[in-house]
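Pasting a structure below so you can have a look.
The complex appears here minus one protein chain, its other protein chains still in place.
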Amino acid sequence: MANTFGKLFTLTTFGESHGEAIGGIIDGCPAGIKLNLDEIQKELNRRKPGQSKIVTQRKEPDEVQFLSGIFEGKTTGTSIGFIIKNIHQRSNDYTHIKDTYRPSHADYTYDKKYGNRDYRGGGRTSARETANWVVGGAVAKQVISSIKINAFTSSVGDIFMEKPYQDIDFNKIENNIVRCPDEDSAEKMIARIDEIKKQGDTIGGTVTCVIQNVPVGLGEPIFDKLHAQLGKAMLSINAVKGFEYGSGFCGAKMKGSEHNDIFDEDGTTKTNLSGGIQGGISNGMDIYFRVAFKPVATIMQKQQTINKDGKKVVMQGKGRHDPCVVPRAVPIVEAMAAMVLADFMLLYK
Amino acid sequence: MANTFGKLFTLTTFGESHGEAIGGIIDGCPAGIKLNLDEIQKELNRRKPGQSKIVTQRKEPDEVQFLSGIFEGKTTGTSIGFIIKNIHQRSNDYTHIKDTYRPSHADYTYDKKYGNRDYRGGGRTSARETANWVVGGAVAKQVISSIKINAFTSSVGDIFMEKPYQDIDFNKIENNIVRCPDEDSAEKMIARIDEIKKQGDTIGGTVTCVIQNVPVGLGEPIFDKLHAQLGKAMLSINAVKGFEYGSGFCGAKMKGSEHNDIFDEDGTTKTNLSGGIQGGISNGMDIYFRVAFKPVATIMQKQQTINKDGKKVVMQGKGRHDPCVVPRAVPIVEAMAAMVLADFMLLYK
Amino acid sequence: MANTFGKLFTLTTFGESHGEAIGGIIDGCPAGIKLNLDEIQKELNRRKPGQSKIVTQRKEPDEVQFLSGIFEGKTTGTSIGFIIKNIHQRSNDYTHIKDTYRPSHADYTYDKKYGNRDYRGGGRTSARETANWVVGGAVAKQVISSIKINAFTSSVGDIFMEKPYQDIDFNKIENNIVRCPDEDSAEKMIARIDEIKKQGDTIGGTVTCVIQNVPVGLGEPIFDKLHAQLGKAMLSINAVKGFEYGSGFCGAKMKGSEHNDIFDEDGTTKTNLSGGIQGGISNGMDIYFRVAFKPVATIMQKQQTINKDGKKVVMQGKGRHDPCVVPRAVPIVEAMAAMVLADFMLLYK
Partner (left out) sequence: MANTFGKLFTLTTFGESHGEAIGGIIDGCPAGIKLNLDEIQKELNRRKPGQSKIVTQRKEPDEVQFLSGIFEGKTTGTSIGFIIKNIHQRSNDYTHIKDTYRPSHADYTYDKKYGNRDYRGGGRTSARETANWVVGGAVAKQVISSIKINAFTSSVGDIFMEKPYQDIDFNKIENNIVRCPDEDSAEKMIARIDEIKKQGDTIGGTVTCVIQNVPVGLGEPIFDKLHAQLGKAMLSINAVKGFEYGSGFCGAKMKGSEHNDIFDEDGTTKTNLSGGIQGGISNGMDIYFRVAFKPVATIMQKQQTINKDGKKVVMQGKGRHDPCVVPRAVPIVEAMAAMVLADFMLLYK
């Protein structure tokens, strides 16, 4: 198993959704950084269940507890250990699926690979793991405090926020529960999720992320291209099916004469179809990318599936699940981006 | 710089497009594998310039020469060193851009990062590097010979091959110069590239890749998800702007009740929107993904740009360049996929 | 900072001697291994302070608490998180050295490197960290249960156990508090440490380790030679100044005709000056090596030193320290050896 992310700024994690605690170790964090622990908890609160009517109604306080690496309010340069206790988990919610492979979940692959399966909430495959990532990302954000990272919901189902990111105010992201900074779109998205939830169904969506104030020169030209690492980071998030940056898939329809970003005399470019990265290396323009999330696999409708013995069974989701993962994915996208940027910033220095 | 790809099956590379040779070292290749060197050269020939009228007319023989790791026709388990000599490069083709930053190339970022720049054909940032990858991938293919990897051109500009991959015959991929197995689409694509070339312009496109006969259980559930590694591999290829697997960006518009892949009693699934991977681990179904390539940045039209001193200059592409990168990208996509799969197969064993 | 040990079987650690807890994450442990948690705690007890009159009289219960990776008594193949709470630490014991650089400690180098220093018990540089290693090693031992690893005290100061390891009974190692299986030598060693302790001084020693029942073929011939990894592991232990395996430094005085190990027909060798490793790869014979520990730097005598401002000061050790580190180092040597072997065993499979 590979439970470590990053090269110089690394996060190593552990924990199952229904064990005693999850947690991790952040390594490579430079010494002498004043850590604002409230900011870290605030990021966790953005991810936590039960925060609004359109997310899972599970109640998990998700309080992070730091065990090392911080002395008199500052990082010491040593590894930072932390845990988040698991509280209020209801293992009983999962006994009905003990021997059943849920469709489009990791139950089947996991069982075949490891010969065992922690059926309680998905065990290690649970998205609860991403709480660890948010802690890592929140520390990373403070390490690279000059860089601004803003993610937001850009679509839910077929409802898209049409405005380009340049026309929106990132301060409005947290103004609504779906985390879309365009109010009209947000309203429609929330209504859509509400409707889907009532149907006992789920729905996919996309998150867009914009990274600003990045120095020129982050990223490596061959195998550690900046966008390749960002892509890998995003594709590590549960339920992600696609990643594009800059012009993305649209760029594949274009001509070179349309797509090329022409320089101004100061080295900036008039357009930014490149998405802030040239040849794998940041060029100082805004980096932006889009991440596709599939609909959550657990639905409250009856589905046919099979059990361990290969017999057909009918199952129906129980417990408390997200009708749409996107609103809670926003802080996770930011966290993963922050860790990638922190890693390259350390290498850069 | 990060010039190594992979964890157990690794490729480390070197070489500039206009130096004496490029080459690499393959490490982690198991002992006792009979290597068909002709097959490896054949893969290189699929990538090489000058192979048809719709690709660059540069002539490079691209002959790979193995220096170690093979004894009496079989791999020995030791590292495999190889070189590909650079022949017929015309450094003079590039003197006109010595002090100019070409739009949407890596010239600017590279110069800012390293304080130097090998202007002859882009130096290390040249796509010539991908010849090394094709060698690595061709060896990997023979290591995992039971797995079938087929990539093909699925769009050029706005011309899409509409047929699902299940309806096509992979044996037809090499039947035409654009490497699209659907003849009608291929014809249109070739005509489109021809037209674009005459305009002195370039055009983007997409490559689809299908991986078959993968055992259940490849990939790691947290940070080395199989699709995350495939995504990183693809995003490492020059000009790639996006990656999606399974339902991809379309999946983000769907409902859970539509998207879930229902199991048959043998553990296969009736549909395969998951793209052969559940929770980062292969489930035995076909893996398929799509990669977006932007149009080549070097165009034969006049463009405004700046030079090293930040002064505006007008430049025009010279030399021999690809009007569309996609036909030659097909073997590169396969090669990178093969190396990812070989890496996970070794870990799996 | 590098807080991770190993490649496939890895231990990542955190924790300062006077923080809330220390701990770690074991990654790469195969699924389905029945873990005997009592055995793990027993290893920790062998290392823990206060266990006898010849070690530090600090009282630390050192109870390990596992947080993940174990389900229904077996490993799940996921990462194993654990913590050991810090109890009874007396930070006041260290206020007298807050601004003083102790001779032959890491205070000076640490302060210069990180610009800060956790003066309470050495912070991260404290040998308390090795409790984490003992946990990692105790798990590793159960992963490679067919391999037998026995370390023991082979010298204290100039008192050497003269018997070759072949003539001793490893079951006697735990029969005395100095962990020397030869009773006569043990008695002398204990008396020597007692005497040194009364002088307020400390003394060095060596630990010998024997690894039996290793399959042929562990280790890599170039940069991950089995003995090179063992050497690095041992040199990572606090206070270690030297490592030799097989004939070691004595071998450097010998002739080839004396040193060569002649084969028997079954592939074993009549002698074993090679120490069970040929060309970096285990040959199935016993692996044995010797590790040199310097005397503990903290002595109860007055010493001249300097403070942060470069002024001369006189200091005297306070608190509870080991007069000789060797008896408590025995389980640490075994633990590090076990992790190296587990790592190679996973690679080997």
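What to note about this one:
By letter and in written order, the chains are A, B and C; residue numbering begins at 1 in each of them.
The rule is short, and it goes like this: contacts are C-beta pairs under 8 Å (C-beta built on N, C-alpha and C of every residue); 3 or more make two chains touch, one makes a residue touch a chain.
Model, not experiment: these values are computed from the prediction.
Among C:48, C:179, C:227 or C:328, only C:227 touches the chain left out of the display. Per the touch definition above, the residue from C:27, C:43, C:62 or C:129 contacting the chain not shown is C:129. For subunit B, the residues in touch with the chain missing from this view are 1-4, 10, 12-16, 19-25, 27-28, 31-32, 67-69, 71, 74, 76-81, 83, 113-116, 118, 123-124. Summarising the interface, subunit C meets the missing chain with residues 1-5, 13, 101, 103-106, 108-110, 112-113, 124-125, 129, 155, 157-158, 196, 201-206, 216-217, 220-225, 227-229, 231-232, 235-236, 238, 241-249, 251-267, 269, 273-275, 277-283, 292-299, 301, 303-306, 310-312.
Quick note on the criterion: only the chains that are shown with their structure count from here on.
The set of chains in contact with subunit B as well as subunit C comprises A.
In this view the innermost chain, defined by its CA centroid being closest to the centroid of all protein CA atoms, is A. Taking each chain's centre as the average of its CA atoms, subunit B and subunit C sit 47 Å apart. With centres set at the average Cα position, the gap from subunit A to subunit C is 40 Å. If you average the CA atoms of subunit A and of subunit B, the two centres end up 27 Å from each other. Counting partner chains per residue, subunit B shows two or more touched chains at residues 221-222.
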